[in-house]
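With one protein chain held back, the other chains of the complex are shown just where they sit.
So, chain A:
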Amino acid sequence: MTATLLTRDFSHYVKDVDAQIAHLDLAVEGVSCAGCMAKIERGLSAMPDVTRARVNLTDRRLAIEWKKGTLDPAQFIDRLAELGYKAYPFEPVRAELDEADRSKFLLTCLGVAAFASMNVMMLSVAVWAGSDMTQDTRDFFHWLSALVVLPCAAYAGQPFFTSAFRALRARSVNMDVPICIGVTLALAMSLVETVNHAEHAYFDAAIMLLTFLLAGRFLDQKMRQRTRAVAGNLAALKAETATKFFGADEIREVPIAAVEPGDIVLLRPGQRCSVDGEVIEGRSELDQSLITGETLHAQAERGTQVYAGTLNISGTLRVRVAAAAEGTLLSEISRLLENALQARSHYVRLADRASRLYAPLVHAAALLTMLGWVAWGASWHDAIVTAIAVLIITCPCALGLAIPAVQTVAAGAMFRSGVLLNSGDSIERVAGVDTIVFDKTGTLTLPELDVVNAGSVPAEVFNLAGRLALASHHPVAAAVARAAGAKSPLAEVVEEPGQGVRGFVGGHEVKLGSPAYCHAESLANEILSQDPEVSVVAFSRGSSEHYVFAVRQRLRPDAASVIAALQKQGIAVEMLSGDREPAVRHAADALGISVWRAGVKPADKIARIEELKRQGRKVMMVGDGMNDAPSLAAATVSMSPISAAHLSQATADLVFLGNELSPVLAAVDYSRKAMRLMRQNLGLAIGYNVLAVPIAIAGLTTPLIAAIAMSGSSVLVMLNAIRARHAGQGD
């Protein structure tokens, strides 16, 4: 940041470990490999009084502990910046901590169940193999199995028992109800059989079932936890800070969480506003493209309302905060995550609905089996044993794994190609999409400005202009600095508000600013007459050398090829933009989109989407502006870039990262593949039951058959799910 006066106050995030040690969590951007991990840990441990610095490579986070009172948190951030990493203090949201706890609990349950499975198998295999085993030995083995399995099943079954209980109390049935009935009956019958010195006991089948199901649940949980961690990091890395007045002259940079309604914050040129509020002092131009999609700048003066996400262009503003920061970002993020948690996949719901039909069907079949055997002349004991075997073997184990396993693998694969899922059922909805509606500004174009005529300026001049531009906060100048890759600012540069910056290099005066300031109006007018869409910034050296940089929003580098690939897959592509017609026409021509509209209001976007939906289309909306949020909600499924306005991001079903548009294509490909696999898996699971039930009804089920059938079908379904790792192009 600029002003040396400005102090950064991060005390909000510092936690006390004990009387001597303070603790801080940081989200770190750019940690991608083990080298980064070592570099950061060594770099920070070398600071005196730091007692611990540990990077978590999975979550991209850093935990630092130091002797209280010796160091200021801002020093760590500066040190990390020297090492080349952008970091920001981090506070995990409640929901994320809950996820982590739940994941840990599931892993504990899985460990317990796996332990019991393995040890009981050791006993069971002996019983199955030992046909000449004496009855005493067999009973001994059965009792040992009971001793191991009963407590372990009671512990490891908790996730299912609580879920089933909750469903029953709400007078509904979910997948966990038949699972619980099956497991409980299997255990109870095995115990009774053991007491009666019978030949068969089903302890192994019951505990194995729990182990497989827990493995599925754990994977599912892990995926959700990871998505949540990334979302949390992104929220922190968006560097939601505000420059707040503490008294008339003292300003401090504080985390957004520490800003309250009524506070006054300072908004400098080039800064993005992080609060909603009203301008009380100053004049400026505002770029509200993130909120309205309009790329023309709006005037701001005393009394103008500003919203979080607005970019301040030219002047410094004082803003009185209207909505607390909590009201803008944090609450939305947590609501977003809440939705993600609650929204369950359509197909999971389908599976639950199936189990609602399935449970009575299976229970009726078991009852009929029992009555049938009694009518046939079998003893009541044998009839009950057979009926329970039917229940055990039909326990919807594979059915319970079939869909979550595919979702987990597909979500992991999408995650690697830069797509985050916000809602659980987005995969199925994306798979069905046949029309994609794109917004232009910030979605098809990059959110940041770029220099378009870099080739026509000598590299040495470009480089110098870039270094000079580092001194300015104007977004157009910032674009020049970024495009030139400038790192080292020039010394003693003077900024003239509203005009530009100047300094001295090699005896010549160098200037960067408005064409009038640099005496380059004719050159600028020439460029503007060719392309009225660009913004210009001029550069001059001495009195003879003049250059003009043309700056505009540039299309995402792979936008054209992604659009072409989508169209090739038979997906209709449209563009609806709030921007002016020439700009939209230009983009549509460059991308080969034939259906487009310019100057569209949010209500018109919704109307168009509704119209498409009435025609029976499945519409995916991809947009980033706050004005897009309603149309994102109206579409069948929606997607936003990570740079989008908070509201849009919270509404979107999927969020994509990075500067490329390819994640949109990846999302479609992976979802279609995943959908095929989910159908296959449902087929496999149902097919398994169709085969297994007659065997059970015929009374031929032995524990060995139950164990093989159950684990076999689970493994089959899991292996099939792993195929979702690779998007099937064309197959």
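Following the convention adopted for this analysis, a contact is a pair of C-beta atoms (placed from the backbone, for glycine too) under 8 Å apart; a residue touches a chain by one contact, two chains touch by 3 or more; residues count from 1.
The criterion applied here is as follows: contacts and distances are computed from a predicted model.
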Fill in: Absent chain [UniProt protein name; select from "Cbb3-type cytochrome oxidase maturation protein", "ABC transporter permease", "Phosphoribosylformylglycinamidine synthase subunit PurS" or "Multicomponent K+:H+ antiporter subunit E"]
"Cbb3-type cytochrome oxidase maturation protein"
Worksheet item: Out of A:A81, A:L97 or A:M118, which is the one that touches the chain we can't see?
Response: A:M118
Discussion item. Out of A:T137, A:T162 or A:N525, which residue would touch the omitted chain in the full complex?
Written reply: A:T137
Response to the item:
Across A:K104, A:R302 or A:H381, the one contacting the chain not displayed is A:K104
Fill in: Touch residues of chain A, complete complex, unshown partner
33-34, 37-38, 42-43, 45-48, 55-59, 104, 107-108, 111-112, 115, 118-119, 122-123, 137, 140-141, 144, 148
